[in-house]
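Note that one protein chain is taken out, while the other chains of the complex remain in position.
Let's turn to chain A:
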């Protein structure tokens, strides 16, 4: 069944050219899951016929109305039939579909049963099975949709349409005139004006890799977290308010933080204090847990970092990789920091 369906598998279509949608879920149809009744029962018949030999055309028809169809209820068939001609018609358009040339033995049987015999019946036998197979195993006569017999159809395409296809018709020129130009000027002015208004929010400047001395003297971009315009807070939810407490907090950033970091290096302390100062100036409010979490997280990270770092000498040498030859420090089990080799 699956190889039959692969014959009708659609190539990669551009996303918005979704011709077939599943009626039930509205999603693009996965053709591998199609339950085409005709193909299905033909498959079963072909398998049976392969063992029994060629079966009569009329016999096929009568058997067509037997169990395989009875097993399907009307809605299924109706639904399947809903998309089957569309798919088959897509296959009728050779520019769109490309039935593979190599078909398995099952398909050959199928072609003989449905394609060859039926087509021979419709076209008075002028259309050979080979031509029928070459056009894809269609279950209806393409004459209905207008493809004549033995006609040279354009070759089918196997790739998505090019990104900039050559246009047959040139596009109509744009409207020129005073009104169009004025609106153009208005549009560009509006865009420019919006960039200068306080509503244009720029993300915080990324932290530079190394702190530079000139940072102190250069003007940093707005590190202020509060809005530069004053909304009417009666019309806004209270939770959107960012409190600004710049003048109060300047005095005591360092004092409460010091006792928390007893063991850390001097440089660590200074760095932490600076970042915390900045954070205080940016105006985090006490009630917001989110604010608190960040400096706390940073502190925690700092402490973890500290734990990983070796204190004392700031050398590049890992302290635990100290091979003194003699039993230096090898007897003491207290210092867990050193790895024991």
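Operating definition for what follows: contacts are C-beta pairs under 8 Å (C-beta built on N, C-alpha and C of every residue); 3 or more make two chains touch, one makes a residue touch a chain; residues count from 1.
Heads up, the rule we're going with is that contacts and distances are computed from a predicted model.
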Legend entry - "Protein transport protein SEC23", "pyruvate dehydrogenase (acetyl-transferring)", "4'-phosphopantetheine phosphatase" or "DNA-directed RNA polymerase III subunit RPC3" - which is the UniProt name of the missing chain: "DNA-directed RNA polymerase III subunit RPC3"
Legend entry - Residues belonging to chain A that touch the chain removed from view: 16-17, 19, 64-65, 69, 77-78, 81-82, 84-86, 88-89, 93, 95-96, 118, 122, 138-141, 144-147, 168-169, 171-172, 174-175, 179-184, 186-188, 190-191, 193-194, 197, 199-204, 225, 227, 231-232, 234-242, 282, 284, 288, 290-291
